[in-house]
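Quick one: structure below, then a few questions.
All protein chains but one are shown in place.
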Amino acid sequence: MTIDKIIFLIVAAGTLIAALRVVTTGNLIHAAFWLIATLFGVAVIFAVLHASFLAVVQVVVYIGAIAILFIFAVMLTRKDMRDQGPQLNRNWGFGALLAALAFVGLALLVHGWSGVTKTASAFPSGFDAVSALGNALVSPDAYVLPFEVASVLLVAALVGAVYVAYNRK
Amino acid sequence: MVPLSWYLIFSAALFSIGLFGALSRRNLVAILLGIELMLNSVNVNLVAFWRYGDVTNITGQVFTIIVFAVAAAEVAVGLALVISVYRKRNTVIADEIDMLKF
Amino acid sequence: MSSWVYVGLFLLVGLIIPVGAIGAAWVLAPKKPNPIKQMTYECGIETVGDSWVQFKAQYYIFALVFLIFDVETVFLFPWAVKLNSLGMFAVIEGIIFILILIVGLAYTWRKGMLEWV
Partner (left out) sequence: MDFLKDPLKVTADWLLGIFAGWGMPELWANVLIGFLGIFILVALLMALDIILVWIERKVVSRFQSRIGPNRVGPFGLIQPFADIIKLLIKEDTTPEGADKTLYNLAPILSMMSVLILWAVVPLAPSILGVDLNIGALYIIAAGAIGALSIIMAGWSSNNKYSLIGAFREVAVMLSFEIPMLTVMLIPTIFTGSMGIGAITQAQDTWFVFLAPLAAVIFLIAAIAELGRAPFDMGEAESELISGYNIEYSGMKFGMFYAGELLRAFTFGGFWAILFFGGYRFFGLEQVSAFLAVAILFFKAFIGYWIIMWVKYTLLRIRIDHMLAFNWKFLTPVAFVLLMTTALMNALLANAPAWLYIGGMFLSNILVAWISLEVARSTSRRERERVEGAKASMPEVAQH
């Protein structure tokens, strides 16, 4: 057992526990804060995978924006501070079964696949993921179309969401 | 070195937890929280495959960024709908929003 | 070892120092709670109801506009890093990208959705 395996196991276990709390806790504000813990765990996993840019973006976008948006939405849609009634719907047993099946299926799939023994290759010297990303996002033979479409998607989301959420009196 | 399969199992577990949340929670915001977990597990997979494949091929990271954009758009519109529904129906429980139009 | 180890150490130290300070205060400070002391502070008046107040949806709108532009700058950072070596084509692409988003901002502005009231 090497040190990076231990780090990974601790982080992964913490992240999964936080994720479980997201879906089981009754208090929605707590669920949102547990989601933040989960997202932070995923950011650490990105850092362990040497994806520095994505790790920081995960914190900036998910924790700094999406999670805050969730907290705002929870606070805007509550009648009082306490939650009443069951948090799970009638079919939660069915949902749990489906989730367990999905996990078992995926685990079997991973187990049976020959590619999992792959080892990570060393980074070529002078390789910088951010500038590689910059190249990929704007060079015409790579991802320039997704890059531009992403901005159209974001504008569509902005206009649609603001239109829906805006309180017309 | 952590084997690739650990990351895949981790992300599969995260996905399943998210799936459970999305299927079983009554609150609309909680359902969206579950969907967030699922999107994150996808990102873990994409980055793990980038790291364990050819690192000079940046496709995995590009897709992760696209997923960030999609997640942002999904959350923005989803929560806006929740707020709009709450304003009209005064509830955010998925079971109680059973009319086809309002 | 990647430089993230040091960021992790920074997080650890950044956690230890405030926890230590608050812990020291916890050891040294007197603890004599009573109901009057623990009342929520409202300028000496007794609190009415719980702290739940209805918020304006406008807070959500601003957070939403922020989210969209936040994601947009994430796309722009790799673009900015490579800008010097990519030439005019990339610059035009980036400008188109920004202009599309400015159209979104202009729309919400025009429709009066950025107003606070």
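List of remarks:
Which chain is which? They are A, B and C, in the order written, and residues in each are numbered from 1.
The criterion applied here is as follows: contacts are C-beta pairs under 8 Å (C-beta built on N, C-alpha and C of every residue); 3 or more make two chains touch, one makes a residue touch a chain.
As the structure is a prediction and not an experimental result, all values here were calculated from the model.
Counting contacts over the entire complex, the absent chain touches A, C. Only one of A:Val44, A:Ala67, A:Val110 or A:Ala165 touches the chain withheld from this view, namely A:Ala67.
The missing chain lies against chain C, touching residues 1, 3-7, 9-19, 21-22, 24-26, 28-33, 35, 37-43, 47, 50-51, 53, 55, 59, 62-63, 65-66, 69-70, 73-74, 76-77, 80-85, 87-88, 91, 94-95, 98-99, 101-102, 105, 109, 114-117. Interface residues of chain A facing the missing partner chain: 29, 33, 36, 52-53, 56-57, 59-60, 63-65, 67-68, 71-72, 75, 81, 128, 130-131.
Just so we're on the same page, only the chains that are shown with their structure count from here on.
Viewed as a contact network, the protein chains are fully connected, with every chain touching every other.
For the pairs A-C and B-C, the count of C-beta pairs in contact is higher at A-C.
Chain A and chain B have Cα centroids lying 6 Å from one another. Separating the centre of chain A from that of chain C, both taken as means of CA atoms, is a distance of 17 Å. As a whole-number value, the distance joining the C-alpha centres of chain B and chain C reads 21 Å. The set of chain B residues touching two or more other chains comprises 65, 68-69, 72-73, 75-76, 79-80, 83, 87.
Multi-chain contact residues of chain A (touching two or more other chains): 48, 50, 53, 57, 61, 65-66, 69, 73, 76, 79, 133, 135, 137, 150, 154, 157-158, 161-162, 165, 167. Per the touch definition, chain C reaches chain B in the complex via residues 57, 60, 64, 67-68, 70-71, 74-75.
Interface of chain B with chain A (complex): residues 1-10, 12-21, 23-27, 29-30, 32-34, 36-37, 40, 43-44, 47-48, 50-56, 58-59, 61-62, 64-66, 68-77, 79-84, 86-87, 90, 92-95. Interface of chain A with chain C (complex): residues 47-48, 50, 52-53, 55, 57, 60-61, 64-66, 68-69, 72-73, 75-76, 78-81, 130-131, 133-135, 137-140, 144, 147-148, 150-152, 154-155, 157-159, 161-163, 165-167.
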